[in-house]
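Of the protein chains in this complex, one is absent; all others appear in place.
For reference, chains read A and B in written order, and residue numbers begin at 1 within each chain.
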Amino acid sequence: MSVQTADAGLDSKLWSGRRRALRRNLTAFLFLLPTFLFLAIFMYQPTVNVIYHTLFRWDGFTVERYVGFKNFITMVNDPNMHIASRNLGWFFLGWMLQRISPFLVAELVFNLKRERSKYWYRTLFVLPMVVPFLVTIMIWKFIYNPLPTTGVLNRMLGSFGLEQWQTAWLSEPSLVILALLFVSFPWISGWPFMIFYAGLQQIPSEVLDASVMDGCNVWQRMVRIDIPLVVTSIQLVAIQTMIGIIQEFAFVLIMTAGGPAKASLVPGLLLFMAAFRGDQMGYGATIGVTMFIAIFILTLLSFRYTTSPFARTRRTRET
Amino acid sequence: MNRALSRRQFLIGTGGLAAGLIAACAMPAAPMEDDATEGSGMTGELTIDMQYVPGKVTADTPVALHEILHIASEYEDMHPGVEVIFEEPFKATEAMTQPTYFRAGAAAGTLPDITFTYGLTFIYDKDTIVPTTEYLNQPNHYIPAGQPGSSRWLDQWFEDVHPIVLADGNNYDIPVGWGGPGLVIAYNKEIFAEAGLSGPPEKTYYDYYQACEQILDMGTIPVESTLLSWEWDRMVDYLVRAMGLFELIDINGDGFCDDVEQTRAAVAGIVRLDSPYWVEPTRIWKEATNYYQPGYLQMAQTTSAIGYGEVFMTEQTSMVWNANRIWPQLMELGGTDKFGVFNLPRLTNKLTPWGEEDPTWLIARGTESKTVTKTARERGHIDLAVDFLKFMTTPANTARLIHERLGTNLVLPTIKGLEDLEVDDDVKGLVSDYEADTAKPGFSSDRIGDWHFWYEWFSAIQAYFADDMTLEEMIQIQIDVLPTFIENFLVDKELHAEAAEWEKMQADYTPPPWGDYTVPNEPFVMPFNA
């Protein structure tokens, strides 16, 4: 207590530094507390719980018996899973096409000469986004209504004299996926269009002018200049679509509930049915975890072989 | 008296959100539970869920039900200190099966004292429901002396709709309503007249299909229906009865086949999916869908873009199944002058060689039973719950409940002493079926395997109906998946030891009289087309 001279000053400085760090940590902790409280309760706990219970025959409440990897084996051998995966493949192709095709329309609008027409087309094309997705779905259900009198599509065919083409669009196993894919045709209105258009807008005008000087035609310019320059937008859309598709089932649930005859069954719907209608939470969890793994691997792969769209997000914001 | 639906709940993690939202979103404050002061038996808050929330319009009760509220009110007047509170039923969204809600409620501790069940066709975990056998043997003191039930509560019920005894020998349910052929079919009198039909088809399927044929000849679509298995279910019931299998399945002899009994029957080979009682109805049904509106394969009642009954109401079909759902609209659109109703027909041997020449007996099943739950045990409410049920099931009160539902959802009276009921002749006829002992409880074929099995079965039906699959392939799919679901059931209920015994029974058991029946792949031919 007697020889504290210069050392004491250093010590207190250290102490105050540490205290400040402690205070900072405490402040940060308090700032983070509500978020982590929510995440711990509603995100981390359910995730861990579900992953853990893939090893159980489990109805969520009373029945909980350890069965090892039986659920995974059942899933691999489950004919439903095979059908659902095959259907998912078709949906995957179709929806990918749907989400990427607005790029062509974005090009069409972008290449208009007058800013005013560009503005109007752009606005009009995104306008239907104000309609909730479920409403769009239900309107399409009305379009596919099987009766020749009140079904929009059937009535249209009837007025063109094509009665023999009238059919119950959503109850033909061979047609149902096609019918589902055609929902919201021509698929323009949506965030992919916005992203593509924004991407095109960010192409420096010098590049475009230079391409004109070089005598590029439209097609050449699109392939050689636009696509390489907006490739991150396309990747972003593709990855988001991929993640979305793998877990999508509300759409199918509302339209067909997977029918007829499982012709539109998808893994997400199988999960939903097993867990919430069949009381097989353990099996549902197994499907969920498998979907998670699939999404994880696909996302990693796409990050590995493409530019990370997230990295780009940060970069663009900096500029 | 607070009739509002109160739910015990606790709100967690609500800090930090806007106070206005808290006020707006929070439900009526949860009642403080003073359980400690209750338990003396005949006072306290008695919570009940009905199948249909009283006073509310649902798809199945387009006219809201109120009688139960009056009955509860009268009970409260007789028993000061008792408050009867109606809670939401556990099954109110389509996403959940009733047992799931029941189990969710049991896990969360939110079960009411009395819950409804479908006549206990599902096995609940034993500690969540309270056996009522001893109470059923007590007198019902709400019944005047000398009438059935006054010395023993159980005597109130018709023999064949006795409360169901589960495989453990105990009784857990108090049947309130039983669905007979409760799915009413409505028909358009004008279209029928045009087709030369003077009235509804007689009592058999044969007549019903013949009427369909006549209407189809005229160029009108005969029936609006969805691909729900009502027709099929009833036919399976009939055939199981007709082949004498029912008694083999029903080991405890209570006239009902619960989950354990049916699983046992499947293990022992009594329930066979390649047998005629399972296959023939499917064949008949496929041909019957020729009379359905286009797109019936896609139609689900809750999520279609056309409301159920619309095809019928816009006169595009001549009949509609489950017409109770659209009863009020039919009354608005022309009432009984324009629309008539009849009940689901019965089987005769004109359709299968296993039916009887005359229309067979009436098949009925539990639609609404009451079960006392562990909540009542925990809160000391068992006596109170039983007493209320006794009051509710007196003939006078049951008559009120039944009468109220006639216009909306036909429910058969299950107890005696309702002769004075002012009902139409059809219903009187059904009641007399009980008295003449020509009504039988159903076999409940939809309890074989779990829901998952049913999904398989249903999807296969769709494929078969869409001509994507032969009948043989369809049946094979069901046969293939059945063991998995039997196994799941055994695991859930820890019944492996019993199952080993059941398997041994296969040796002792003589196959029922269907001879060398094989699954036919050619379409069923309606008798009038043969």
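To be clear about the criterion, a residue touches a chain if its C-beta (ideal position, glycine included) is under 8 Å from a C-beta of that chain, and two chains touch if they have at least 3 such contacts.
As a convention for this text, contacts and distances are computed from a predicted model.
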item: Omitted chain, identified by the protein name its UniProt record gives, among "Glutamyl-tRNA(Gln) amidotransferase subunit A", "Carbohydrate ABC transporter permease", "Recombination protein RecR" or "Na+/H+ antiporter subunit D"; value: "Carbohydrate ABC transporter permease"
item: Partners of the unshown chain among those that are drawn; value: A, B
item: From B:114, B:326 or B:475, residue that would touch the chain that is not displayed; value: B:326
item: Omitted-chain contact residue, chosen from A:67, A:96 or A:129; value: A:129
item: Of A:47, A:85 or A:302, the residue in touch with the unshown chain; value: A:47
item: Contact partner of the left-out chain, one of A:39, A:93, A:231 or A:301; value: A:39
item: Residue numbers in chain B that touch the chain omitted from display; value: 5, 7-14, 16-18, 21, 24-27, 53, 56, 59, 62, 88, 92-96, 104, 107-110, 300-310, 314, 325-326, 328-329
item: Interface with the unshown chain - residue positions in chain A; value: 21, 24-25, 27-29, 31-32, 34-36, 38-39, 41-43, 45-47, 49-50, 60-61, 104-105, 107-109, 111-114, 117, 121, 124-125, 128-136, 138-140, 142-143, 149-150, 152, 155, 159, 184-186, 188-189, 191, 194-195, 197-199, 208-209, 211-212, 216-219, 221-222, 233, 236, 243, 246-247, 249-250, 253-254, 268, 271-272, 275-276, 281, 284-285, 288-289, 291-292, 295-296, 299, 312-314, 316-318
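Everything below uses one rule, namely that only the chains that are shown with their structure count from here on.
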item: Centre-of-Cα separation between chain B and chain A, whole angstrom; value: 41
item: Chain B to chain A touching residues, read off their complex; value: 13, 16, 95-97, 99-100, 103-104, 106-107, 125, 293-298, 300, 303-306, 311, 314, 316, 450-452, 455-456, 459-460, 462-463, 465-466, 468-469, 484, 488, 491-492
item: Footprint of chain B on chain A - complex, ascending; value: 34, 37-38, 41, 57, 59-63, 65, 67, 74, 80, 138-139, 141-142, 144-150, 167-168, 170-173, 253-254, 256-262, 265, 273-274, 276-280
